[in-house]
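Heads up, one of the protein chains got dropped from this complex, but the rest are sitting where they should.
On to chain A.
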Amino acid sequence: MAILIIAEHNQQALKADTAKTVAAAAKIGGDIHLLVAGFQCAAAAAEAATLAGVTKVLLADAVCYQHQLAENVAALVVELGRDYSHILAAATTHGKNFLPRVAALLDVAQISDVIAVESADTFVRPIYAGNAIATVQSADAIKVLTVRSSAFDAVATGNAAPIAAVAQATDAGLSLFVSEELTKSERPELTAAKIIISGGRGMQNGDNFKLLEGIADKLNAAIGASRAAVDAGFVPNDMQVGQTGKIVAPDLYIAVGISGAIQHLAGMKDSKVIVAINKDAEAPIFQVADYGLVADLFVALPELEAKL
C-alpha cells in the first residue's frame, strides 16, 4: 500500500498545506510519495524531499504543468495514481479544483475535507457547514481524499528522500492560462498564521481595516474578513474566512465587528482561543467566543493596539 500526495507549491517553495497533508497520510500508514508537478520547479521538489515520512518525490517538470491547470494535472495524476491505494491533496482551491476530476477519471468517489483518519478506509469530515461531523467508510479500490490542513500538524523536515523524474507530459488542450492577479501581502498566510484578526461588516469600509493592521503587526497576525466585508467590497475575497472561503484554526482568532453567522463560524470555530469584539451584546459570535468584549470597535481597536 502506497500513498500519493500531490504537493502544492509556487514552483520555488512548497505551501505549508503540503506538510500537513503528509501528516494525514502518515496516519493512514504506508509509503508516501509526493508528486511535484510544475515548470522549473526543482527547488520545490528539493524542499519536498526534506519532509519527514516521504519515501520518494516524483518530479514532473514540463511547461504544460506551469499553471497547474486541472485538465493537465488530473491527466498526469490518473496516469500515475493507478498504482496507489490512496491519493491525497490539501483541500485548498488547487486541490479542490483538480482532485475530483482525478477521482471521476478513476471511477471512484472523493472524500472531501477530511479532518481525521480513523483507519485506512474510514475518515471523518464535516458536513452542513460544520454543524455535523460524518464518519464515512470507502470500499473504493483507490481512496481519493482532500485534507483539511487546519486539522493536522505539519510534519518535521530533515528527511532526504530520493527524487525521481517523471517523463509524462500531457497537454489536454482543453484550457489555456490567461492571467493571474495575486494579492500582495507581507503578512503570514491566513491558513498558516498562529494569530488571525478578522473584520466584518462592522468595519464600515475598507479604509477602517487599517485599524486591524497595527494590531496584526504587533502580534505577527494575518488579517481575515467575513463574507459581509468581502461582499461590501471592503477587502479582496481571498481574505474571506468561512464555509466557502478559507477554513482556519489558529491559536488565537480575534473577530471584530463580525456577527457570527453559521457560514462564518464554519471557517473558524476550531480556533484554540476566540475573542469577539462587537457592540451588539446579542451577536451570536459571543456564543463561541472564549473572551467577549462588548464595545465600539473604533474605540476598542486603537486602545488594544496601544496596550499590546
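The rule we apply is simple: a residue touches a chain if its C-beta (ideal position, glycine included) is under 8 Å from a C-beta of that chain, and two chains touch if they have at least 3 such contacts; residues count from 1.
The criterion applied here is as follows: contacts and distances are computed from a predicted model.
One chain of this complex is left out of the view, and of "Methanol dehydrogenase (Cytochrome) large subunit apoprotein", "Multicomponent Na+:H+ antiporter subunit G", "NADPH-dependent glutamate synthase" or "Electron transfer flavoprotein subunit beta", the protein name its UniProt record gives is "Electron transfer flavoprotein subunit beta". Note that of A:Ala37, A:Val147, A:Ala161 or A:Leu219, the residue touching the chain absent from this view is A:Leu219. Within the full complex, the residue among A:Ile87, A:Val108 or A:Ile223 touching the omitted chain is A:Val108.
Of the listed positions A:Gly81, A:Gly130, A:Gly202 or A:Gly224, the one in contact with the omitted chain in the full complex is A:Gly130. Where chain A meets the omitted chain, the residues involved are 67, 69-71, 74, 92-94, 96-105, 107-113, 122, 126-140, 172-183, 191, 195, 219, 227, 230-231, 236-238, 243-244, 246, 251-252, 262-263, 269, 272-275, 286, 288-295, 300, 303-304, 307-308.
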